[in-house]
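One protein chain is absent from this view; the other protein chains keep their places.
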Amino acid sequence: MKPAAFEYFAPRTVEQAVDLLAQHGDQAKVLAGGQSLVPLMNMRLARPAVIVDINRVDGLEYIVAAPAVLRIGALTRQRAAERSRLVAERCPLLRDALRLVGHVQIRNRGTVAGSIAHADPAAELTAVLTALDGEVVARGPGGTRVIAASDLFVTYLTTSLDPREIITEVRFPALPPGTGWSWMEIARRHGDFALAGVGVVLALGGGVITEARIALTGVGPTPVRATSAERLLTGRAPSEGLWADAAEAVRAAVDPDGDIHASAEYRRHVAGVLVQRALCEALTRVREAA
Amino acid sequence: MKLDGTNTLAAPIETVWTTLNDPEALRRCTPGLQELKEVGPDTYQATLTIGIAAVKGTYSGTLRITDKQPPRHYRIALEGSGGAGFMKGEGSVDLEPQGNGTLLRWSGDVQVGGLIAGVGQRMLGGVGKMLIGQFFKCLEQRLGSGT
Partner (left out) sequence: MGTRYVGARIARNEDPALLRGRGLFVDDVRLPGMVHAAVLRSPHARARIHGVDTRRARAVPGVLAVYTHADLGRLGAPLPKLIPHPSLIHHKTQCPLASDAVRYVGEPVALVVAESRYLAEDACDLIEVAYEPLPAVASVEEAVRPGSPLVHEDIGTNVCARYTQQTGDVDDAFARAPHRFRERFVVDRGAACPMETRGVVAPWDARTGLLEVWDSTQAPIPIRNGLAAMFGLLQHNVRVVAPDVGGGFGAKIMMFYPEEVLVPWAAMRLGRPVKWIEDRRESMVAMNQEREQIHDAEIAADGDGRILGVRTVFLYDSGAYIPYGLIVPIVASTTLPGPYRVPSYRCEFAAVFTNKTTVSPYRGAGRPHGVFVMERLLDRVARELGLDRAEVRRRNLIQPDQFPYDVGLIYQDNAPLRYDSGNYPLCLERALDLIDYAAWPARKQAARSEGRYVGCGVACYVEGTGIGPYEGCRITVEPSGKVVVATGVGTQGQGHMTSLAQIAADALGVTPRDVSVHTGDTALFNWGTGTFASRAATVAGNAVALAAQAVRERARRVAATLLEAPVEEIELAGGKASVRGVPARAVSLGELAVAANPLRFAMPADWDGPGLEAVRYFTPPQGAFSNGVHACIVEVDPETGMLSFHRYVVVHDCGRVINPTILEGQIHGGVAQGLGGAFWEKLAYDEQAQPLSTTFMDYLLPTAAEVPALEVAHVETPSPLNPLGIKGAGEAGVIPVAAAVAQAIEDALEPFGAHIAEAPLSPSRLRQLIAEGRRTP
């Protein structure tokens, strides 16, 4: 388990990194936390000719609260975000999901942006970004652009980022006060990729649901936004029966794969169970906040 | 790994049949195809670089088309190996007219072995299906979608 030979660059600035990517295109891979890339390389499943290690790039490690949004720099470690008070206050859904990303040792190295760029179909952070309608800021030879979560995830391990672009920042919209949230997932063991996971955001007004956001992971090639369930919930008064209907809507909307750990049918079923439970927890939080 | 699917194509069955047997169409629509060389009747030598994102392997092998029943049916057999392991697949393509278009049903049994099977099982089925889907999607685009 030793990687094939590769050329290694450690740029000091985003511009240098982008130049290197522009030069090497899809022959190059960006190394941030390395928690997915390095194992893939050691197993020789990935054989990038060039590694652009951005760990020495200055100014990419930050968590900043802007109005209504939390900006997280590309080199911010998952563990730092997990322990950040800003994240806890403004985006508790992200904090709760982070706690289930791998293990502490992984989160100490792994970055928030790296997990999103890797786009594992069972990752937590991709679904959080999707649930919150977050964005990433990408820098490439043509300059900077902002990509919405809904436009970012293409398929397994694939984003709409150009090979010559890097993510410089991830933006998570903050939850307005009084909003309920819940992250729930089923994994075979603590720290494993989720067999299914769900992030829920819930807001109430006048006794009815004014906003419901549901995003799932592990049930398809990309994170899935359960729009039909969201529509079904909006404008209705919360009830166990409504949660059950939402669960059924989610089951109808997802098309998971089966593997050695769980059948497709199981994943579909527990996706619904998790939605039901997450809605329940989110509602409790709404009520606690009130 | 058993996979199957259907596609509706906006072209008459004969056109679809011709396209399916056109090396140029195969060349354009097979994901990751690097090289396709006709080495005999309905037999091709192929080199493919397939996978997803950074996880790609190059496989070289043969592709054979058998059991031809124009314009409705053929079987396809694919065998390749490379650094990431090997793959072996067998499948069938069946066409039937549907209105002005053609309904295409495909099914296959793909066996993947070696490294990629041992460490990639979590995504292998889905990715396999996706790649085959890409092939037929490309045909759809060439012929115009029937839906």
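To keep things simple, chains are lettered A and B as they appear, and every chain counts its residues starting from 1.
Following the convention adopted for this analysis, contacts are C-beta pairs under 8 Å (C-beta built on N, C-alpha and C of every residue); 3 or more make two chains touch, one makes a residue touch a chain.
All of these numbers come straight from a predicted model, not from anything done at the bench.
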Taking the complete complex into account, which shown chains does the hidden chain touch?
A, B
Of A:Leu94, A:Ala131 or A:Ile186, the one touching the omitted chain in the full complex:
A:Ile186
Touch with the omitted chain, as defined above, among A:Leu75, A:Ala262 or A:Leu279:
A:Ala262
Touching the absent chain in the whole complex: find that residue among B:Pro12, B:Gly32 or B:Gly114.
B:Gly114
Which is it among A:Val14, A:Met43 or A:Ala212 that touches the chain not included here?
A:Met43
Considering the whole complex rather than only what is displayed, give the residues of chain B touching the chain that is not shown.
1, 81, 83, 85-86, 88, 111-115, 117-119, 121-122
Chain A positions in touch with the non-displayed chain are 1-5, 43-44, 186, 188-193, 195, 260-263, 266, 269-270, 273
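We take it that only the chains that are shown with their structure count from here on.
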For the chain B and chain A complex, residues of the former touching the latter:
52-57, 83-84, 115-116, 119-127, 129-130
Residue set of chain A touching chain B in the complex reads 29, 37, 40, 43-46, 48, 119, 121-122, 155-158, 193, 221, 257-261
